[in-house]
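The complex appears here without one of its protein chains, the remainder shown in place.
What follows is subunit A.
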Amino acid sequence: MATLEIRDLHVTVEADNATKEILKGVDLTVKQGETHAIMGPNGSGKSTLAYSLAGHPKYTITSGTVLLDGEDVLEMSVDERARAGLFLAMQYPVEVPGVSVSNFLRTSATAIRGEAPKLRTWVKEVKEAMQRLNMDPAFAERNVNEGFSGGEKKRHEILQLELLRPKVAILDETDSGLDVDALRVVSEGVNRVRETGEVGTLLITHYTRILRYIKPDQVHVFAGGRIAESGGPELADKLENEGYEAYVKGGASA
């Protein structure tokens, strides 16, 4: 069973000619089939955790370990991490001029699966996945994220999640900027992948709204660069009622 183990992760970032520590010792274990919600106020380091795991060059790991099935993730390049089974659905997906969605998806699937998917079954697979996400077939001929609305970008991220079938999916504020309909469609996509039982999900969010559609097994409150509290789904209800105030204060003094 695939397991992602994060141990005492410290991460810094260079800003304004100074080195700032954003993650201050994160411990977390995500197993295949589990869904963990990471909730926290803005600036608590949630997205830093997501991008550090994916290997974004902006972030420097100063100490700690990240293992995926015992393999050292931090030693891997960005593309190696993806091929090892890590997937990051980005909060702000990037426009890639000149590359069509269909070409991008196929190149990506070829890289992740280790061989080019057979054309006929692939076309069907993509078409069906797009239909489930209420995406227009013409979408496949557009350039990656170019001119996409916020909702289209997020659907496109979840489309990739469905097609690439990672071991661990990190969803970075996938709910932000979505209206209720789009949120439902996107959540259904995530749930289809979760229901296979083959993916461990790290759901990063600022709001509790998405948790009505995607039920987490565990909820972690992220504050001051580490996990401040962990609990069951009931912890989300507490946050809904009380907000992050208690943690923000605690985080600042830590």
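In this text, a contact is a pair of C-beta atoms (placed from the backbone, for glycine too) under 8 Å apart; a residue touches a chain by one contact, two chains touch by 3 or more; residues count from 1.
FYI, contacts and distances are computed from a predicted model.
Chain not shown in the complex: UniProt lists it as "Fe-S cluster assembly protein SufD", one of "ABC transporter substrate-binding protein", "Fe-S cluster assembly protein SufD", "D-methionine transport system permease protein" or "Molybdopterin converting factor small subunit". Here one chain is not drawn; of A:82, A:126 or A:140, the residue touching it is A:82.
Contact with the chain not shown here comes from a single listed residue; of A:24, A:56 or A:184, that residue is A:56.
Screening A:108, A:191 or A:230 for touch with the missing chain picks out A:108. Per the touch definition above, the residue from A:61, A:99, A:123 or A:246 contacting the chain not shown is A:99. Seen from subunit A, the chain kept out of the figure touches residues 54-57, 77-79, 81-83, 87-88, 90, 93-100, 103-104, 107-108, 111-112, 143-144, 160, 164.
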